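Reviewing the structure listed below.
Removed from the display is one protein chain of the complex; every other protein chain stays in position.
Order as written gives the chain letters A, B and C; numbering starts at 1 within each chain.
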Amino acid sequence: MSDTPLLDDLEKGPWPSFVKEMKRAALKSPAAKDLLGLVELSYKDRVTHWKHGGIVGVTGYGGGVIGRYSDVPEKFPNAEQFHTIRVNHPSGWFYNTQSLRKICDLWEKYGSGLTNFHGSTGDIILLGTRTENIQKFFDELIEIGFDLGGSGSVLRTPTGCVGPARCEWACFDSLDLVYDLTQTFQDQLHRPRWPYKFKIKASACPNDCVAAIARADFTIIGAWKDSIRIDQKEVKEYAAKGMDIKGLIADRCPGGALTWDEKKGELSVKPEDCTRCMHCINKMTKAIRPGTEKGASILIGGKAPIQKGAFLSWMLVPFIKIEPPYTEIKDLLEKIWDWWDEHGRNRERIAETIARMGFKVFLKAVGLKPLAQMVKHPRSNPFIFFNE
Amino acid sequence: MSDTPLLDDLEKGPWPSFVKEMKRAALKSPAAKDLLGLVELSYKDRVTHWKHGGIVGVTGYGGGVIGRYSDVPEKFPNAEQFHTIRVNHPSGWFYNTQSLRKICDLWEKYGSGLTNFHGSTGDIILLGTRTENIQKFFDELIEIGFDLGGSGSVLRTPTGCVGPARCEWACFDSLDLVYDLTQTFQDQLHRPRWPYKFKIKASACPNDCVAAIARADFTIIGAWKDSIRIDQKEVKEYAAKGMDIKGLIADRCPGGALTWDEKKGELSVKPEDCTRCMHCINKMTKAIRPGTEKGASILIGGKAPIQKGAFLSWMLVPFIKIEPPYTEIKDLLEKIWDWWDEHGRNRERIAETIARMGFKVFLKAVGLKPLAQMVKHPRSNPFIFFNE
Amino acid sequence: MAKQTDIGPPDYRMMLPESIKENYGTWKYHEILKPGLMKHVAESGSELYTVRVGSPRLVSIDFIRDMCDLADRYCGGYLRFTSRANVEFMTPEKKNVEPLIADIRKLGLPVGGIGDCISNVVHTQGWIHCHSSATDASGLVKSIMDELYPYFTEFKLEAKLRIAVACCINMCGAVHCSDLAVVGIHTKPPKVNNEKLAATCEIPSVLASCPTGAIHRHPDKEVKGVVVREERCMYCGNCYTVCPAMPLADADGDGLAIFVGGKVSNARKPPMFSRLAIPFIPNNPPRWPEVTGALKNIVDVYVKDSRKYERLGEWIERIGWEKFFRLTGIPFTEHHIDDFTGATETFRTTTQFKW
Partner (left out) sequence: MAKQTDIGPPDYRMMLPESIKENYGTWKYHEILKPGLMKHVAESGSELYTVRVGSPRLVSIDFIRDMCDLADRYCGGYLRFTSRANVEFMTPEKKNVEPLIADIRKLGLPVGGIGDCISNVVHTQGWIHCHSSATDASGLVKSIMDELYPYFTEFKLEAKLRIAVACCINMCGAVHCSDLAVVGIHTKPPKVNNEKLAATCEIPSVLASCPTGAIHRHPDKEVKGVVVREERCMYCGNCYTVCPAMPLADADGDGLAIFVGGKVSNARKPPMFSRLAIPFIPNNPPRWPEVTGALKNIVDVYVKDSRKYERLGEWIERIGWEKFFRLTGIPFTEHHIDDFTGATETFRTTTQFKW
């Protein structure tokens, strides 16, 4: 009888099974085999069998590796050390197969052969290696043209959506921006110096396909200044095909910018009332497109609940042009980091530092003027500090 | 030349002038005359000339009088003491002229002859008398059947809307409830014992014509359990008169409960989706009426900004029948006061005590079970105290 | 010493006119006939006409007597006041209505405020009677209503518009939920008088009174008193309320803030707080032209741009605050950005905005 009965159950069912994958890896790697046993034990005990990670890494870097030790080494000696290595993905998560195969070969040589494509920050996650292998792996990783991603109180691996590579709505080049920022800030990415982690994500339109607004301290989301472009011929096509353009498009416009003229079969927009929500564009892909004067909005502060509660990024720069060498964005980042570095407390994300010190104090520090677009509504309380 | 040039300017213009009234009073009262001078001085200096009130009052009561002393007694000796007496109004602010005339005569005898009908809590405000007159005035006030209102850390004079006396939408008898509660809680109204003030206001429907939700710690607002009543004949009348029933009524229904059938000329309601906002009733007074199974919702915590910020009252009891002797409401009030008395800090309104201790703690204490109707939405954070 | 206490207010039933006693709780519907005049009809078919009259609220007893005379003449000796300090005369007799209105006009009083109007201004004491005041209330109200008078006596709006004035941030009145709210504010920290403080106040309670912890014991052990860290003071006046030795009033520091877009009714949209439109306007008695001008401007823009039944706050919610500031030409400043408890709730967590 199998010694992993609980996990075996997860090989059944239509969705592809991670247990199958673990077993595939186990055929070649004793570490992967012991991992199976250890995880089966967790399924039995209903608790994790991993201990708090120790400090492991590569010379010259302060991050990129998550140390991990088992609390049942005697039972599963080959999984006693099971460190994770984070490898920085190429923009847009595009790969040629040679590169991928090289990574696989390296990981077959130095690791458990188990991986996540990708971790939720966006790195390639290579799961399970021993301390002595880390440096060797890294040296060869550099050889094949890859580098580590971020971990700890550093700039985390920036990510961006597929954008101009395969999306008609991209308002800026998310792939190039992410690549450029990642290269420019290698030092911030590898060497901890800040109160806590800092994340950058770029979605090239407000659909936000990398969930930047929820997960990035510094959120770059595509925008345009002029009007959406409507092709009335195509609009008539949709109408002809029976789409309820008034009910499903015009009435759903949050800005109240759209009017549907049933008789004329025309959809008109009042550009000043469009809030660029993307809805009409999303649903009438052939008839409606973003404007032509493109750029991005920058929002600040997105993060998960620890410790002062979750934040969604909020508006910091309503519109900015995004063009190489991206100087304006880089300067803004430096200003923000300097201020945060000086005022942030240990384990305090930028949103929490701003919440504690006051948004207007932050705006002054980074040299931005207050705008109505930054708030849902003005204050309702009369407790104004006039002396500032 | 007049010695009140600035105030004189406020006699001009179409809106009735308080300065004219002050001058009318000044003809009979030296105190009122000196008040004119003192206020003119404030208009000149652009600061108040009143000092912090001292403790003045009547034997047996801890409130009802606001002590007030001028900081320029030498200039205006007759306004040196200018205490305010708060007289509890009759429910709905209805008066017969004899009672009003009696009050006027009393105030001519003991006071400046100046008054507010009414103060914003709802009392008759009698402005300007001297310490030695207060008790005498009070004794005669009782003779004519009136009593003092609240001030200080007591139950403040409860108020209610005109309700069933002159409004077709009243879901309970706001006048009788306010009268009954005021009589029942005379002790709480006259003798300070609490951390801070406590206000009760009753509006007999969700239009909330006494702004209870914004100004009362304990807010009683009319509600009904069954469906609004629609008179289709009258609906057709409105349509005939050219009202855009779809655009102005159905589409504005916050619950999405109304459907307008253009052809049939019929307005139908899905009762389970009606949130009793009053809009359709307000705008089609002849065609639509509240339901018949009437009562009220009770909300808790309304207050102005001092000190933890303003609160709007929030839902505590979605529906309760309001019938004499109002036992259920009185019991609830007692429970709330007991808890607040025990846990409230000095100058902490009930909303602030609940905010500090937690709403669910409060609910347990007053014996109410949690309901989805009490919140806009459930918590978004995962920080749940399971041990409670 | 009174023979009796705790008798409470008189029974309201003594105060109700016959026509109301008869139809109490059986009203069927009402019609607004013209500004300041409405008719209620009972199930029984009997009618009640109500005439609403604007009052300055701060009045002499002779004004009250005038009202009594009118009530005796036309309303069987009964009248009422409204929750906004207007006077209401009620009669079942249609024929009484016009003569009544004529006599009211003779007294120089306005008839109006019913329906989609600007009604009377809920307000407070100010320099007339309050030590906390940062401005006067009665004078502001008079100046504002002179400016907006036609909105009381005529139908010029798509919805009700409620104005409130408070002479300090204690906000006596529903100022924090008004379509238009004018609030007196101090902008200078309290001037501490330590001799007086030592004599009249307990230092611990003074320290405790400050929400921002701006008050500290006097550094000099010799001095029995306190100092205020001015940069931490938000001029809330809590300290002054508990201790007379810390007045905030200042001729140049005091003035007005204007908040807009609040409501309390549950009609259509839930109740809303008023939000800051203009952080500070200096006191300029007797007419406060900058204040009345600012309100007039906001009302004009609202009238032009609003839709049927749309309260001021509903209008702003529809067009967005950024568009409100653009249309009114009011500058958006750092003071508009919240930094009180819960401030982060006010930040715009979406890319949606208008230019």
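Quick note on the criterion: a contact is a pair of C-beta atoms (placed from the backbone, for glycine too) under 8 Å apart; a residue touches a chain by one contact, two chains touch by 3 or more.
As the structure is a computational prediction, the values presented were derived from the model and not from experiment.
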## Note on the structure
The chain left out of view makes contact with A, B, C
### Task
Looking beyond the chains shown, say which of A:A31, A:V56, A:V72 or A:V162 touches the absent one.
A:V162
### Task
Among A:S17, A:N133, A:S227 or A:S268, choose the residue that contacts the chain missing from this document, as touch is defined above.
A:S17
### Residue of B:F311, B:Y326 or B:W340 in touch with the missing chain, whole complex considered
B:F311
### Task
Could I get the residues of subunit B that touch the absent chain, sorted low to high?
206, 208, 213, 221, 223, 225, 254-256, 272-277, 297, 299, 301, 311-315, 318, 351, 355, 358-361, 363-364, 370-388
### Summary
In the full complex, subunit C touches the hidden chain through residues 266, 270-271, 342, 344-345, 349-352
### Task
Since one chain isn't shown, list which residues of subunit A touch it in the complete complex.
6-7, 9-10, 12-19, 21-22, 24-25, 32, 35, 39, 42-43, 45-53, 58-61, 66, 68, 82, 84, 88-101, 103-104, 107-108, 113-118, 120-122, 127-128, 135, 138-139, 142, 145-147, 159, 161-162, 164-168, 170, 173, 175-176, 179, 182-183, 186-187, 190, 206-215, 221, 248, 252, 254, 276-279, 282-283, 285-286, 289, 304-310, 312, 346-347
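In the analysis below, only the chains that are shown with their structure count from here on.
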## Note on the structure
By Cα centroid distance, the chain farthest from subunit C is A
### Summary
A student comparing B-C to A-C should find more C-beta pairs in contact for B-C
### Query
Taking each chain's centre as its mean C-alpha position, how far apart are subunit A and subunit B in Å?
51
## Note on the structure
In whole angstrom, the CA-centroid distance of subunit B from subunit C equals 12
### Centre distance in Å when subunit A and subunit C are each reduced to the mean of their C-alpha atoms
49
### Query
Can you list the residues of subunit A that touch 2 or more other chains?
380-383
### Query
Which positions in subunit C touch two or more other chains at once?
169, 171, 176, 236, 273, 340
